[in-house]
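Just one protein chain is left out here, and the rest sit where they should.
A and B label the chains in the order they appear, each numbered from 1.
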Amino acid sequence: MDQVIVQILNGLDKGSAYALIALGLTLIFGTLGVVNFAHGALFMIGAFCAVTLQRILTLSSVTEDPTRTDFLGNPMKIETPYVESWFGEAIGAGIIDWSVPLAIFFAIPIMMLVGYLMEHGLIRHFYKRPHADQILVTFGLAIVLQEIVKYFYGANPIQTPAPDAFTGSFDFGVLLGFDPLTIMYPYWRLVYFAFAALVIGAVFAFLQFTTFGMVVRAGMADRETVGLLGIDIDKRFTLMFALAACVAGVAGVMYAPIVAPNYHMGMDFLVLSFVVVVVGGMGSLPGAVFAGFLLGILESFASMPFMVDAIPGINQIIIYLVAIIILLTRPRGLMGRKGVMEE
Amino acid sequence: MGILEVKDVNKRFGGLQALGDVNLSVKENTVHAIIGPNGAGKSTLLNCLVGKLMPDTGSVMFAGQSVLGRKPYEINQMGISRVFQTPEIFGDLTVMENMMIPLLAKRDGSFRMHAYESVEDEKDLRGEAETMLTEVKLLDKQDMLGSSMSRGDKRRLEMAMCLIQRPKLLLLDEPTAGMARADTNNTIDLLKEIKEKRDITMCIIEHDMHVVFSLADRITVLAQGTPLVEDTPENIKGHPKVKEAYLGEAA
Partner (left out) sequence: MLGLRKKDAGLLLLVTVLTVMAPVLLNPFPVDSAMAQFNAGYPDLMQRFVIFGIFAIGFNILFGLTGYLSFGHAAFLGVGSYATIWMMKLLTLNILPGIFMAIVFAALFAVMVGYISLRRSGIYFSILTLAFAQMSYALAYSVLTPITGGETGLQIKPTDTPLLANLEPGEIGRASLFGLEMSQSSIIRMGGWEFTLNVGYYVCAMAMILAFYMAIRIFRSPFGMMLRAVKSNQNRMYYTGLNARPYTLAAFVISGMYAGLAGGLMVAMDTQVGPERMFWTASGEVVLMTILGGAGTLIGPVLGAGMIKYMENIVSKINDQILHTWFAFLPDGLEDAVVAMIYPFVGKGWHLTLGLMFMAVVIFLPGGLLEGGDRIRNAFRRKRTGKEDTAKQRTPAE
């Protein structure tokens, strides 16, 4: 039993990331009808927003301390981050420590801008082109974006720690009446899950309870009719794209402490997120979220030792296997609407 | 016995009875029109004939064989061709290639792996295609791409593609929908010519009464999924039941 809970928990954080990326993907597909292969790159850019903010915050002034020497015999150089000299040592260190969560506020405007530019400069011209062209051009864009990031940040992963308060693990087992230390779960992953739930909830609430959301939902159902009603759907769709970029971006920001950001992390997540979208159903938002968590949890279950013993390699292929089965038996996906991309 | 025999065909979509006990017999070498107001089930019936839809009950026999449960390409191989409401041609291929494909399908069946031969060498088929293109006045456009032609030309090309397979039955789904009067008249003339020159049975679904009455030998009136009457054009004109179906109780 405790093993099962451990696996569910392990599946949650990966599932959260899948769900967040897939949510944006399917939002873009549902509203704009565009298959966006550059969505993983947005996730990656988000993660590098966290890296960037951390670097900005740790920008330091260098002073020499004549009383001490380093191992070469020169006067010791002391780096003091500007933040610490401005706000005092304690508050400054605190700010640096909390750079990842703070990066969310840093990332939102950046992602909005990136999303806006992407939609306006490129995607917009591909609404009427075949899906194959959309895949290709966004695939090219993904390459360009990750190369730009590689140019500025190098090819190596960059460790981006979570705040001290969230390092270490939470003994989940004790809470449920198991022996101590049976179910350990890192705090940050718990935070990530809660954060993902919050973002998903916010997106759904936004679509459900605002006029803007209502128009977008109507547009997802029947774009042409909404256009005929005299509503400028294009402008809203641009905003929708920016929003989807934001969701992917903040998902990336918060994921930075879990996996050190590298320039190709977007591509790694993209393939799986597409599988998630297809399993959930193209254009279905609840489907994307549900399938994201489902596949995340399935993946961690399949890595349990007895599963791997029974079917070797199952942990490596389970997601793809599920996708193939779903596509062949129920092409519209678990929660997809009938008739959407069923060809 | 007609060449096409539809017996007791029923088709429901959820709660909607799209077709109810449809019986229809199309005699060989006649033009049979199916008319009826919107939502009468004309398109559903047609889709049942070509294998796109499977009726819930009943039988559809063509030349003594059942077409039910067969794929569209199998039904075509039996000798049924179809003209669509909006012309369906191969837009990325030239007019000549558009003609070669039905010829090859007729000769080689639904699939043949002729990857080493050359299209150029199919002189016989090419000659046949040229004759047909002359007939529909498209010979001078044989090197044009399908997608770059006018709608009227596309329609003629589509008909030529169907006719070159020498089908026993040609199904036409509103062949003049959305056409200007002049184009409609051209299409009527073309169909008349085809009817005179060839041994062919045609089944036309049509809205435009002008087209129907200038072509059809027999007319079936469909209303709410059931045939009301079947008769010659002369008798259909002024038939009280037909008026009722089209104009409602008031008439």
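Everything that follows uses one rule, which is that a residue touches a chain if its C-beta (ideal position, glycine included) is under 8 Å from a C-beta of that chain, and two chains touch if they have at least 3 such contacts.
On a predicted model such as this, the values are computed, not experimentally measured, just so you know.
Within the set A:88, A:109, A:140 or A:201, the residue that contacts the chain not displayed is A:140. Set against the missing chain, the residues B:10, B:43, B:77 or B:214 yield one that touches it, B:77.
Of the residues in chain B, those that touch the hidden partner chain are 50, 71-73, 76-77, 81-82, 84, 88-94, 97, 100-102, 104-106, 108-120, 122, 143-146, 148, 161, 165.
Seen from chain A, the chain kept out of the figure touches residues 35, 122, 125, 131-133, 135-137, 139-144, 147-148, 150-151, 267, 271, 274-275, 278, 282, 312-313, 316-317, 320-321, 323-324, 327-328, 331, 341, 343.
By our rule, only the chains that are shown with their structure count from here on.
With centres taken as mean Cα positions, chain B sits 53 Å from chain A.
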